[in-house]
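Inspection log for the structure reproduced underneath, given as structure tokens.
Of the protein chains in this complex, one is absent; all others appear in place.
Going in written order, the chains are labelled A and B, and every chain counts its residues from 1.
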Amino acid sequence: MSEIIFEIDGKEVKAKAGMTILEAARSVGIKIPTLCHHEALEPFGSCRLCTVEVDVRSWTSLVASCVYPVAQNIVVRTRSAKVDRIRKMILELYLAHAPDSFELQDMAQEYGADKNRFEKEASFCIHCGLCVRYCNEVKQKNAVGFVDRGSRKEICFIPEIAAQECWDCKECFPLCPTEALQAAFVLSQALYTPQK
Amino acid sequence: MDNARIDKIIEKHHGEASSLIQVLLDIQSEHHWLPKAALKRVSEKLRVPLTQIQHIATFYKAFSLVPKGRHEVHVCVGTACHVRGASRILDTLQELTGIKPGETDLELKFSLETVNCLGCCALGPVLEIDGKTHGKMTTAETADVLKNYQ
Partner (left out) sequence: MSQIHSPAELEAFRKGILSQRDPKKPCITLCSGSACQASGSAEVALNLEAEIQKQGLSGAVDIRRTGCHGYCERGPIIISNPEGICYFNISPDDVPEIVTKTVKEKKIVERLLYTEPETGEKITHEDEIPFYKHQERLVFGDNVKIDPKSIEDYLAIGGYAALAKALFGMSAEQVLEEVQKSNLRGRGGGGFPAGRKWEGSRSAPEPIKYVIVNADEGDPGAYMDRSLLEGNPHSILEGLTIGAYAIGAHEGFIYVRQEYPLAVENVNRAIRKAEELGFLGKNILGSGFDFTVTVHQGAGAFVCGESTALMTALEGRVGEPRPKYIRSNIKGLWDRPSVLNNVETWANVPLIINNGADWFTRFGTEKSSGTKIFALVGKINNTGLVEVPMGITLRDIIYKIGGGIPGGKKFKAVQTGGPSGGCIPEALLDLGVDFDELAKAGSMMGSGGMIVMDEDTCMVDVARYFIDFLADESCGKCVPCREGTRQMLKILTNITEGRGKEGDIELLEELSETAKEAALCALGKSAPNSFLSTLHYFRDEYEAHIKEKRCPALSCKELIAFYIDPEKCQGCGSCLRKCPAEAIIGGKKLIHIIDQDKCTKCGTCFEVCPTKFAAVTKISGVPVPAPVPEAERTVIKQSKEK
């Protein structure tokens, strides 16, 4: 694998081809905020908090660092007025759904996000997909999945599978950035009476 | 819908996981909705997790997880129909049937759906009931048309 040299926040960074900007940044201790990212899982690119500014041949654009592959001589900025503005807006959009999430509150403080910017619609879930992907990719049980699309998208357990698999696992619980999953799971358990 | 029929459909598509959507479309078009038992059968046969099938069955508009009414009413809300007043037609239909888009009434008489473009913009606003197109609709005519369906 060839070595790729590029720049993050003015620092020269060496990375292996095929790595993402996020991986390369973290390998040298540069922080980029994320919600839907997890080392054990395939990059998903849904929360967009990891958005950074990239100059490719003097062409600047915003990209999701968790899925953008490193390339020779690119220049990355992990903070800028625009990046911060976008992260703030994303957090505000999230906070409408999960105003009490500690993880979100911490980030909100850093980016000056106002949790009251949008009307509250406390659904808890922010669709980061960590539980769904973990159950699929790591556990390969597929007890929890997504349903529907757009703003109606939700997570949903398959009761028959959940009844067999989840009780002794619950590994997705600590992954959830809003602790919503537990609520959904408990609800689903309550609703489902296993057939004898 | 019995398993033998479902297996036949799966066979027609060579039992490949990539044909999942085509299989579900065939079941939907024969049965008019997707019962859970059918989804389970497809999941077993194609070896695709039920979570993925559930996502597909709710993601795409062609599928329904509940039975449909005797008459399927499609209101075109494409841009051309919209600027010609499709929302008034939709309001009237909701008023008359008591159901919203995506719903079926309790007597299973009507299912109401909005569609994005029926591609007969010259006739807009357009209404389609059980495949028959009713063009150049007004609110008053909508009520008259609906009376013909029992």
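Throughout what follows, a contact is a pair of C-beta atoms (placed from the backbone, for glycine too) under 8 Å apart; a residue touches a chain by one contact, two chains touch by 3 or more.
On a predicted model such as this, the values are computed, not experimentally measured, just so you know.
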Full-complex contact with the absent chain, from B:3, B:18 or B:148: B:18
Residue, one of B:75, B:99, B:112 or B:126, that touches the chain absent here: B:126
Hidden partner chain, residues of chain B it touches: 16-22, 24-25, 48, 52, 55-56, 59-63, 77-85, 88, 91-92, 95, 115-124, 126, 133, 135, 138-140, 143
Contact footprint on chain A, counting only the chain that is left out: 44-48, 51, 62-64, 67-69, 82, 85-86, 89-90, 93-94, 96-97, 118-119, 126-127, 146, 148-153
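Note that in this section only the chains that are shown with their structure count from here on.
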Cα-centroid distance, chain A relative to chain B, in whole angstrom: 34
Residues on chain B engaged by chain A in the complex (per definition of touch): 49-52, 54-55, 58-59
Interface residues, chain A side, partner chain B - complex: 132, 135-136, 142-149, 156, 158, 161
